[in-house]
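Can you keep this structure in mind? I'll have questions shortly.
Heads up, one of the protein chains got dropped from this complex, but the rest are sitting where they should.
Moving on, here comes chain A:
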Amino acid sequence: MCDRLANTASLEKIRRKKQTMADKSDLKAELERKKQRLAEIREEKKRKEEERKKRDVRSQSETRKKSEAVPEDSDLDHKRRETEALLQSIGISPEPPLVPTHVSPPSKPGSVPSEVGRQDSTDGAVPGRTLHWDTDPSVLQLQSDPELGSRTQRLGPSKITQVDFQPRELVTYSKETQTPLAVLQSEDEDEDEEILEPAPQLVPEPREEEGKQEAKEAPPRELTEEEKQQMLHSDEFLIFFDCTIRVMERALAEDSDIFFDYSGRDLDDKEGDIQAGSNLSFNRLFYDEHWSRHRVVTCLDWSPQYPELMVASYNNNEGAPHDPDGVALVWNMKFKKTTPDYIFHCQSSVVSVGFARFHPNLVVGGTYSGQIVLWDNRSHRRTPAQRTPLSASAHTHPVYCVNVVGTQNANNLITVSTDGKMCSWSLDMLSQPQESMELVYNRSKPVAVTCMAFPASDVNNFVVGSEEGAVYTASRHGSKAGIGEMFEGHQGPVTGISCHNAVGPIDFSHLFVTSSFDWTVKLWNTKHNKPLYSFEDNADYVYDVMWSPVHPALFAAVDGMGRLDLWNLNSDTEVPAASVTMEGCPALNRVRWAPTGREVAVGDSEGRVWIYDVGELGFRRGAPAQWRDSQQSTSESGCSRSCLARWLCLMLRTGPASSARWRRSGPIGATLRRKQLRNWQDKGGHPHPTPPLHARQAGTRWPPHVSNPPVC
């Protein structure tokens, strides 16, 4: 039994070996057979591909293709099934149909599965792609016939894909009001009737008036004809009639003060009697809907040739990035139209502007980029006619000061930028400056200039205000060309500077006022490097200040709370003579007097230019008295020292109450001032404060031993 078992075991082993052997040989044979089969299949496929190509060239019909496709399809299918069966017999499962990133080169000898897996034996046509889509025969059919144009597809329209971006919405709101028309019309008619009646009747018919006068006199006593005629032709009556007729004509034709006496007899009474507020009245507002909106008024200037023209420059509008950054508008005061006469553009925001004094058609602008631009109103273009280059030879920092100085035949454009560079240009050629200079103090630090002023009729010396709060004198030519002296006093950047430029018998051109961020306006003398007086009535940054061109004691200042102040040094130095706040309290950036001295233009931070009329305050009513006093003192001492003294004495002159106020305002030298007051009163009003000896010397400063000179 054991033997039998062993035998069977061994027999089985042998059998298995044989089987395996046979299997192996079988396998080998089978492999060979399969290889042959595969080769056959491949060859068939190639043949068929070639045939198909030939058929394509001949352009066959659909039915034929179909008929050919069908047997091919079955053939392919059949082959596929065969290969799958072969694979299974070897023991290799067919590859999974979906292998997305499988790319194998067409010729890979020896790797049976990949070869089998690829059915695109049409290597030439479609290299490197594998059929891993799905086993849908229709799809297979598609892929096996890539060259065929028409297939059994179902084409249909797709969904519409849309892209939508909403535009940015601009919300505008407008409102209009209309006054009742009936009331206006009736008022006009009444006025017309009144004016018409007296005028024609007066001149051609004086007799009628005589008749009327006769009628008025009738009630007391009836005059005889003879008496009447006698009276009418008497000298008294004729003189009286002659005078009154003049007055009546004026009264009826005028709406201003007809009782004004040009002989000046009643001026003295009115000097101290100026009511604040009644003298500053709103005239009009210049604002353009498109060009002024959201821009700050950076500079104003009045035209020297046409007193009704005014130019205003604006900085950029951040809400309109496509509009030009720099805009300058020329407004006309004479006409009631609300649009500017000229509109000028430039690429960088304009920070200073001015009419070219000796060229009536040119407007000069200094820009934020350092470029100086020149507009010409003869051309129809809004862009500058000339521009300076943006190079190191010209300016590269914002130019806040542009000024034309000189005479008709010899004039220059002086520009200073905030890096302390001053250039002098000829208006004919802006391609390079005629001369340029660095304004450097003490040879060390350049001065950051924010404002500049030339005294009247001076082309060489000027004063500049800087960002550090110091004021400097400077000169263009000469041995001391450049920065001269430093005037310290302000505690914040100097925003505006103005030299006294009222023309009159006395020359006050050494006096200038400055405004600053430290809430004060200070009055200076160029010969003294400490301020003469500080005006401290403001409660916000004071943005600009300017002397009146006609009144020697009047200047205007504007601050950030919307206040426009007119200070009259003849009347009061503690509070402004007139003050008005703009509606809405915008920050006021610029103030400019009209050359007539009767109007003040104020530019604010919202792009509006306000024009205010200055009433009697601006007239020279105060001036003759002022000049007269000046004349008296100059005849006595005849020196500029006395001018300084005269300012001080004027402050004292208005009475003990005001001098007490003046005393209060300055802590330094209070006792000294009291002594002076007593001194002055004792000496019977001699207009020199102590020490009197030094006052008579021409052009001297306070001597060093006077430790507390009477300044604030």
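As a convention for this text, a contact is a pair of C-beta atoms (placed from the backbone, for glycine too) under 8 Å apart; a residue touches a chain by one contact, two chains touch by 3 or more; residues count from 1.
By our rule, contacts and distances are computed from a predicted model.
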Listed names "Cell cycle control protein", "Adenylate kinase 8", "Dynein light chain Tctex-type 1" or "IBH1-like N-terminal domain-containing protein", matching UniProt entry of the absent chain: "Dynein light chain Tctex-type 1"
Residue touching the undisplayed chain, where the options are A:Gln166, A:Thr224 or A:Ser479: A:Gln166
Residue in contact with the excluded chain [from A:Arg154, A:Lys336, A:Arg378 or A:Arg443]: A:Arg154
Touching residues (missing chain, whole complex) on chain A: 100-103, 126, 128-130, 142-143, 146, 153-168
